[in-house]
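Only one protein chain is missing; all other protein chains are in place.
Each chain gets a letter, A and B, in the order it is written, and its residues are counted from 1.
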Amino acid sequence: MRLEPIANPTALRRFGLPATALALTVLVASLLALLAGANPFATLGLILKGAAGSKFALLETLSRATPLIFTGLAVAVAFRAKLWNIGAEAQLYAGAIVTVLLGTGALPLPSALLLPVIALAAMLAGALVLLGPVLLKTRLGVDEVVTTLLFNFIMLLFVSYLLEGPMKDPMGMGWPKSPALEKAARLPRIVDGLRLHWGFALAILAAIAVWVIQTRTTLGYETRAVGLNAEAARFAGIPVGRVMVKTALLSGGLAALAGFSEVAGLKGNLTLDLSPGFGYTGIIVAMLALLNPLGVVLSALFVAGVFVGADSMSRAAGVPTYIADILTATALLTMVLALRLTRARIRWR
Amino acid sequence: MEVLDILLTASFWAAAVRIASPLIFATLGELICERAGVLNLGIEGIMVIGAFAGWMAVYLGAGLWAGVLVAMLAGMLFGLLHATLTVPFGLSQHVVGLGVTLLATASASFAYRISLPEVTSPPKITPFQPFAIPYLSEIPLIGPAFFAQTPLTYLAFALIAVVAFTLYRTPLGLALRAAGENPASVEAQGLSVTAIRMGAVIVGSGLMAVGGAFLTMSAFSSFFFEMVNGRGWICIALVVFGAWRPGKAALGALLFAAFDALQVRLQQTPMGAVVPYQVFLMVPYVLSILALILMSRRAEVPAALMVPFNKGER
């Protein structure tokens, strides 16, 4: 078997194959429901209803999508330059730590000033966390996949240390959690009483900003050149190492905003379970969006919908919530395959 | 001084060998994949599925060795998925690997939940028991460390030699190394690059899964979520550290395990009272990064690692 490139794929190929990938994902969901002893149609219906069946459900999905937009953007920006940042989880926590550090009374500023300062500081922290692996890559040629992955574990242990030591909430009854943010450091809710906060709007803004950077600026052009052909970029005089570092700073900063937005917008304090793997899920979000920053918003909504829907379905139908992880992983794998096949046909000889 | 005391106890070395065993399985598995030209980031998830499948099989009444076989088959299944997507279809090995890790991990969790819906603490199985090899196990220090382990540990160490011999002394190993260095050389000699690479990924994934199964069937006796806890990623670092050579990589695993055993013991000393325990727990990950930095200039990477091969493409 071999693949033969197609120069101009037909519309059927371009839309039919991704649709088939989605259909396969739904099929897998049905099989899993059957395995768990539930009715597949009811299960799928419950997931849909739980994700978008009511105003509450919809806002919950938007709220869950917020950190995924940030981490998805972080991954999309980095992967564009073929910088394999698998460490968005660590960068997210770096942002969260700084948010708690500055948001619990350290800075006597009004909210309108305090929030931007915290956000910028958080971005800086996230950027610095990714700087190490990237410098190791550009200076010494150390593969960043493994180093960024390992940093995730180190960062979680560091957070654990902070929450049991210097950052522990004295009023926390012994639980490993940080003190709550002061009021001025909280991102307000968009709708009173519901969980959707202004972090979501910030995420949309970030997506637009990244899109503008990628299509309109020299940095965006350089990033794409480095990602598509680093050797040609270097030959043409593009400072590949410096572009990598700039990309990394942007990527790490975006991931850190996820931590900022979760702490300041949703949770109000830092705990060890702040992120149920938002950093890793960001990779799926970015890949499903084909690394397009505006597409990241859509794919984050899709992935968030699957997770929120599966949570609510699980309570009603008893199918384990892990179905959501299986579904997103299946969507990812079938989608990359479908996209490959839109550009090539299989020849069996 | 405390360090020296620890280094002279047999139980320390026994622990190091025990900790090294799953790493050796998985590192050898990853090494086989990479030597054929495929980076397998599915390793972390495949270890999880191996840990779960082997343990579950035994819990459901299978024998221990049958459990190991089930774990291996489960790993090979995910290896087949990885290989199909990355080899004939040439998809990004990064993306597919991470996808496989996620899929395998979630599958294990899902299967655990639907098979044991009401259970709060995971049930235990009777794991492999240590088997003292007569005479050898009586050698001071070395005996209890190396010759009073479970059969799975002996298997791990035997595999180092088997993999090394196969890679360097058999036609199959020749083809495998050539596939990772210059797939065109394999194709031009009438062999199928696709078959060799897929075979390597599938077999390698089987070994990773046995590494995972070691955790539930030899080191511990039940399955927890997060029990693999980054060991797969560490094995990828170990392959680099070992310069893609089985012996060196296994030695790296042993060295690494010794540090891990040491940090656990140091936590019990006066030093452990001063230094937060999280610092000790960071040691394995920090060591892995250090190993990567150390080897960054010297390692001989297989030239076609992560380069897909499409027959007849131009």
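Keep in mind that, in the parts below, contacts are C-beta pairs under 8 Å (C-beta built on N, C-alpha and C of every residue); 3 or more make two chains touch, one makes a residue touch a chain.
The rule is simple: contacts and distances are computed from a predicted model.
Hidden chain, UniProt protein name from the list "ABC transporter ATP-binding protein", "Gluconate 2-dehydrogenase alpha chain", "1,2-phenylacetyl-CoA epoxidase subunit PaaC" or "Membrane protein": "ABC transporter ATP-binding protein". Of the chains on view, those touched by the hidden chain across the whole complex are A, B.
Note on the undisplayed chain: of the listed residues A:L219, A:L272, A:L298 or A:L339, the one touching it is A:L219.
Within the complete assembly, B:N182 is the residue of B:N182, B:S205 or B:N229 that touches the hidden chain. Residue B:L172 is the one among B:A66, B:V119, B:L172 or B:V275 that touches the chain missing from this view.
Residue in contact with the omitted chain (choice from A:R13, A:K168, A:R195 or A:R234): A:R234.
Considering the complete assembly, chain A touches the hidden chain via residues 5, 7, 216-221, 224-225, 228-229, 231-238, 347, 349.
Taking the complete complex into account, residues 169-172, 174-175, 177-178, 181-182, 184-191, 300, 302-303, 311-312, 314 of chain B touch the chain not shown.
As a working rule, only the chains that are shown with their structure count from here on.
Those residues of chain B whose C-beta lies close enough to touch chain A in the complex are 41, 81, 85, 88-92, 94-96, 98-100, 102-103, 105-107, 109-110, 113-114, 117, 194, 229-230, 233-234, 236-237, 240, 276, 278-279, 281-282, 285-286, 288-289, 292-293, 296-297, 310-313. Those residues of chain A that touch chain B in the shared complex are 1-3, 5, 32, 35-37, 84, 86, 136, 140-143, 145-147, 149-154, 157-158, 160-161, 164-165, 280, 283-284, 287, 318-320, 322-323, 325-326, 328-330, 332-333, 336-337, 340-341.
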